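Heads up, the thing below is written out as structure tokens.
Missing here is one protein chain; the remaining ones are kept as they sit in the complex.
Per-chain numbering from 1; labels A, B, C, D, E, F and G assigned in written order.
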Amino acid sequence: MNQQFKTVMFTGDSITDCDRARPIGDGFGRMGGSYVSRIFVDTWADFPTHNIRYLNSAISGNTTKMLLDRFDEDVLAYRPDYVFMMIGVNDAWRHFDGSKFSQILIYPEESGKNMEKMILKTLETGAVPVIISPYFLDNNHEDPMRKMVDAINVEYKALAEKYNIGYIDVQAVFDEYLKTGSCYILSGDRVHPKSVGISIIARTIYNHPDFRVILHD
Amino acid sequence: MNQQFKTVMFTGDSITDCDRARPIGDGFGRMGGSYVSRIFVDTWADFPTHNIRYLNSAISGNTTKMLLDRFDEDVLAYRPDYVFMMIGVNDAWRHFDGSKFSQILIYPEESGKNMEKMILKTLETGAVPVIISPYFLDNNHEDPMRKMVDAINVEYKALAEKYNIGYIDVQAVFDEYLKTGSCYILSGDRVHPKSVGISIIARTIYNHPDFRVILHD
Amino acid sequence: MNQQFKTVMFTGDSITDCDRARPIGDGFGRMGGSYVSRIFVDTWADFPTHNIRYLNSAISGNTTKMLLDRFDEDVLAYRPDYVFMMIGVNDAWRHFDGSKFSQILIYPEESGKNMEKMILKTLETGAVPVIISPYFLDNNHEDPMRKMVDAINVEYKALAEKYNIGYIDVQAVFDEYLKTGSCYILSGDRVHPKSVGISIIARTIYNHPDFRVILHD
Amino acid sequence: MNQQFKTVMFTGDSITDCDRARPIGDGFGRMGGSYVSRIFVDTWADFPTHNIRYLNSAISGNTTKMLLDRFDEDVLAYRPDYVFMMIGVNDAWRHFDGSKFSQILIYPEESGKNMEKMILKTLETGAVPVIISPYFLDNNHEDPMRKMVDAINVEYKALAEKYNIGYIDVQAVFDEYLKTGSCYILSGDRVHPKSVGISIIARTIYNHPDFRVILHD
Amino acid sequence: MNQQFKTVMFTGDSITDCDRARPIGDGFGRMGGSYVSRIFVDTWADFPTHNIRYLNSAISGNTTKMLLDRFDEDVLAYRPDYVFMMIGVNDAWRHFDGSKFSQILIYPEESGKNMEKMILKTLETGAVPVIISPYFLDNNHEDPMRKMVDAINVEYKALAEKYNIGYIDVQAVFDEYLKTGSCYILSGDRVHPKSVGISIIARTIYNHPDFRVILHD
Amino acid sequence: MNQQFKTVMFTGDSITDCDRARPIGDGFGRMGGSYVSRIFVDTWADFPTHNIRYLNSAISGNTTKMLLDRFDEDVLAYRPDYVFMMIGVNDAWRHFDGSKFSQILIYPEESGKNMEKMILKTLETGAVPVIISPYFLDNNHEDPMRKMVDAINVEYKALAEKYNIGYIDVQAVFDEYLKTGSCYILSGDRVHPKSVGISIIARTIYNHPDFRVILHD
Amino acid sequence: MNQQFKTVMFTGDSITDCDRARPIGDGFGRMGGSYVSRIFVDTWADFPTHNIRYLNSAISGNTTKMLLDRFDEDVLAYRPDYVFMMIGVNDAWRHFDGSKFSQILIYPEESGKNMEKMILKTLETGAVPVIISPYFLDNNHEDPMRKMVDAINVEYKALAEKYNIGYIDVQAVFDEYLKTGSCYILSGDRVHPKSVGISIIARTIYNHPDFRVILHD
Partner (left out) sequence: MNQQFKTVMFTGDSITDCDRARPIGDGFGRMGGSYVSRIFVDTWADFPTHNIRYLNSAISGNTTKMLLDRFDEDVLAYRPDYVFMMIGVNDAWRHFDGSKFSQILIYPEESGKNMEKMILKTLETGAVPVIISPYFLDNNHEDPMRKMVDAINVEYKALAEKYNIGYIDVQAVFDEYLKTGSCYILSGDRVHPKSVGISIIARTIYNHPDFRVILHD
């Protein structure tokens, strides 16, 4: 291509996928129904002459293991300048939804190791990795799945500090919401966001300094 | 009809509806996908010459108010000998799912009053009313929706005692399950049962003395 | 309904309709695909305990004449506290799309008179009317359709001043956009907005003082 | 996989297939509409922490010849601990449905030989084979198809004794049913079970000692 | 109509209905998929200038009671010259398929009385009634449904003799077939004919003297 | 309507209908797939500021009798200035397609009388009737259907002369074509035109003086 | 296969194809909607224990050239005992339907040569070839397409005599029909038969001595 632009890759699981185009979400009407679509649209609305190419390579159902296995081909092969990873909730969920016989279960420590490998791969290319926290939409910290998601986020936060990379804490934003709002406004199953949940994720990222720097760059 | 049989009516909300036939679920292939269908099938499997006519008049989304409003026409007009009511969870759910502007919210006390009116209407016809408890598939008793479902069940249990009628405690059975099993095995949204949840409800009722008496009658 | 809330009605033509629910858009998932849906969602995202009921009664293809004819039944009968009207572009468009034999053509003066009648009807009920400007996505002011849309907006602005009511100038916002951005980013036909156009309309309204007062009221 | 579990494979013809997932039925929602699905669901309902992986590799229309031809690839390759085979009715049926020109007809003796080969293959892997009897839903033992199904079952029973393996006699259970119940309650064509027939098959297996041992193991 | 022709009405249940046109099968492509269609087509093939108008008013699921209830409106109102009735198998079938609670069961004696009323109604108009025998595709005369169908045919034959009207014995033709052919060639469920069964019914009627007289008249 | 325009109504049978809009073809995209659509489009292409409103009220299968029966309601009620009638081929076709029992057959003389009534009704309103000749795409004048279509056209031509109204002789144009071209280029069944046939009809009318006068009026 | 039977192959163009199964029509419900299906069904109806395997390998649109090109693979590879060929009408039709630029046109002499090659190929295998005449449903022998079909049949008849093989003259049977019946009863386009035409073809073949010998063999 003869244009100068920055490539921003979003990747992850069903929360990012939402029927994006295949093989890769790229351009108008190809971003799917997730927060990525809204970030794409609002960027065009706010910055008519912007120079950002958004890509979406998430696949529903992915664990960190699955994403790691396809990371070279589906993420780095597109030469992104930034890689936003929203992954990990399926590492926890598979422990609770009866998949134990047909999937290898991933524990928080391994989830962190997978994430670390993806960070390192990204850094090696010179691109900027950013972690978007997985979340569970229940403010009962004793819920077993919440516990495991929290443990995964502990791993991820530590990695963000270790490598001095961005960490966008969507869980914290949702926790604030759940102080007064019901989880059923955000999601039917406490994982997949409905429209209000998508709006919150999209604006949390869009207004976050680690994303804002790209827009104003 | 020239046959002698007992008519057993199931009614309620989406947990009982599940695409039953309209205007009324009656006969093979017309019971929908709920626990009623399984009770229907197992009765035929266990008792080839039984004399029970099952009917299903549940409507998805019903609150006790909505069921009460159509009780004469949709339930009693079919002259049931037994009326199984599984209702009330939507009375609680509407407080949490953003319906507050388009639906009148029902509080536990009013839910009890609506249930009492349906019990009385049923008793007046000489039929036997049985309450199947609504439930919430979370063993966190501090969850606000669980609290409200519990409060509704308190009302219903009191009514069962007051009128000396059957009360099938599905919530208790699920609570036992949740001690070791995950809610995601039973349901995606903690309300609508998936296949395992349906099996548990069906067998809890089918094996309950208040139902068994009909089979062996 | 036993809740205390403010009712905000949006009405107009296809730009507001976008497959909203029938008979009236009311509640989650029933607002259609227009800017109204985004305002609805962002209100829930920003204000978990808000007290606004949004309604959408727009119908694709409506002129001011058609909206006026159904205004009592489709708008005022719902007792709105606020009425946002985005109408008028079809008054202009019908002059240019070959409809001259099957539709009565409406000229700007008559368009203003129809709008005035709707303002007066709204004010009589004690509700607050707000005009959202129609627009044409071409910054060539000599284009014949742009001329007519401009003439209609002259009428509407005068009415807004005369009755001291809100006027949200979407045309001005789009004109600013078109200084650097192409109309094809916003719309295929210079009238129906695509996603970026919808985002701009939604946020223009959502952040406008005449709307903001409702949220913070 | 890092979990310890037992693998239970069901295989056979259309009575077991019922639109199971491809390439193999494995996990929630992938078992199809047969008795296997019900056994799967009831296991989860009764034993929340069980350790059984169910698989379904049946294919509609299979004869013993066809199943034998794909036995290594579709059954043993999955390393089952138990193999439940419900096969043989098509060996008989093809003699009566006009297929004589397009299919090689299999007689009871050959049906037994095919079954014996599958038993031996299973035993060689150390897995436990169990025969579920084919059946014909007509208690007229002079019906020519019933005669042939009976002859096949004679072969199978002899094999069960010879190798001292399980034989679940579904035909006997159905014969008991047909003493008072009509075949039309169980099946339209005396072969494919409808819901009541499926319930009987499922519970006959689920409660059979040769199956029960797995659950309580 | 200004043409001179004879009207031949076929009526009955699903064996005659087969998706015929509504409100009445009349003319090319409107006879449905039953034997009536084949008789219609072969008449045109053999007699290019024939003068027979065929009508089909059968309705799937009809018992003699249901047909009697609509006989004036759906049969006689079309002023047929001949009325062919193929009815009665559902009178028997409802005793065996689990419909006992939702349908009034009809016994052979009542079936005969209903048939007699239809014969008398037909004779009163001056039209010629012809009975086409119901049948059950099993040559086991001890089968309970075969017994009941036989009993119904005993009633019908007696009526044919009493009123000296035609009786086309399809059961006898099928019994001959079943001496060497399998019932599965004719039908999946021993009631609804497949293509070979339809051919046999069609040609039995088409070549029967009680039908032939119309063609050569 | 406040515009000044001439209304041109086309009516007839399937050759004019072709899935036109209901209740009446009026405006862009509502003319169906017949020659009317092409005349509509070419008028807009040649005369951007024309003042002709085209309407299409044809119904597939219509005979002159059927059109006459609905002429007041479906044709004259729209106050046309011109009425183009392309009708009559079904009067002939019904004699040959096996409809003789379900339709009253219309002979050429009656076809002429029906046409005359429609002409008179049209003239009474002050509108201009124009006959478009029916046709049969076979230049074998001994074909029985061609003979009858010719006889009908004799009637129609006489009426055109008697009342001094337009008669557009499509049959003559097609006869010229068939001197060198095959009927299969024009139509599969010698009646319904394919694209080439439609083009010929459309241009024959569009360039005919009796039509041209409207365009240049 | 271990059964002894005769294989009868039908092949040709759309008149024989009619949505037969792919890759080859073989067995119940796989013969398509043509005369072959009716011959198949009536054979089973008349001879419950027959020993004929019917196959259908016709392909819509085939000319003799196309059939010849695939004759080894699609016809002889199935080792038929009899080969019925109904082909040739497209050789004629392509001259008249505007295909002249995209298909090589075949003249009667070449059509005969192609047919001769297929006869010889069949005879070489020891199988019996039978020609079913192509036809055109118009008794105007001056029609250009009729002329060409007649010329093709002249070639085919000569071949039948030369090789002393069967020739079933469907054209002659249809010509007899057309003396009193209309072509529209048989076909819309004078080539593809409707139900009455199919019945005539089927029975002409089924009752022809060259076919009858197979049934009674």
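To be clear about the criterion, a contact is a pair of C-beta atoms (placed from the backbone, for glycine too) under 8 Å apart; a residue touches a chain by one contact, two chains touch by 3 or more.
Nothing here was measured: the structure is a model prediction, and the numbers come from that model.
Asks: In the intact complex, which of the presented chains make contact with the chain not displayed?
Replies: Answer for the hidden chain's contacts among shown chains: A, C, F, G.
Asks: Out of A:F28, A:Y163 or A:Y206, which residue would touch the omitted chain in the full complex?
Replies: Per the contact definition at the top, the residue touching the missing chain is A:F28.
Asks: Identify the residue among A:F10, A:W44, A:F136 or A:F174 that touches the chain left out of the display.
Replies: A:W44
Asks: Among G:R79, G:K100, G:K117 or G:R212, choose the residue that contacts the chain missing from this document, as touch is defined above.
Replies: G:K100
Asks: List the chain G residues touching the unshown chain?
Replies: Chain G touches the missing chain through residues 97-105.
Asks: Name, in rising order, the residues on chain F that touch the hidden chain in the full complex.
Replies: Residues in contact with the chain left out: 28-29, 37-38, 41-42, 44-45, 48-49, 177, 180-181, 185, 194-196, 198-200, 203.
Asks: Footprint of the hidden chain on chain A, which residues?
Replies: Interface residues of chain A facing the absent chain: 1-3, 5, 26-28, 44, 52-53.
By our rule, only the chains that are shown with their structure count from here on.
Asks: Please tell me the distance, in whole Å, between the geometric centres of chain F and chain G computed from their C-alpha atoms.
Replies: Distance between chain centres, rounded to whole Å: 40 Å.
Asks: Could you work out how far the Cα centre of chain C sits from that of chain E, in whole Å?
Replies: From the centre of chain C to the centre of chain E is 64 Å.
Asks: If I count partner chains per residue in chain C, which residues reach a count of at least 2?
Replies: Residues 28, 44 of chain C touch two or more partner chains.
Asks: Please classify the inter-chain touch graph. Allowed labels: line, ring, star, complete, other.
Replies: Shape = other; not a path, cycle, star or full graph.
Asks: For this entry, which pairs of chains touch?
Replies: Result for touching pairs of chains: A-B, A-C, A-D, B-C, B-D, B-E, C-F, D-E, D-G, E-F, E-G, F-G.
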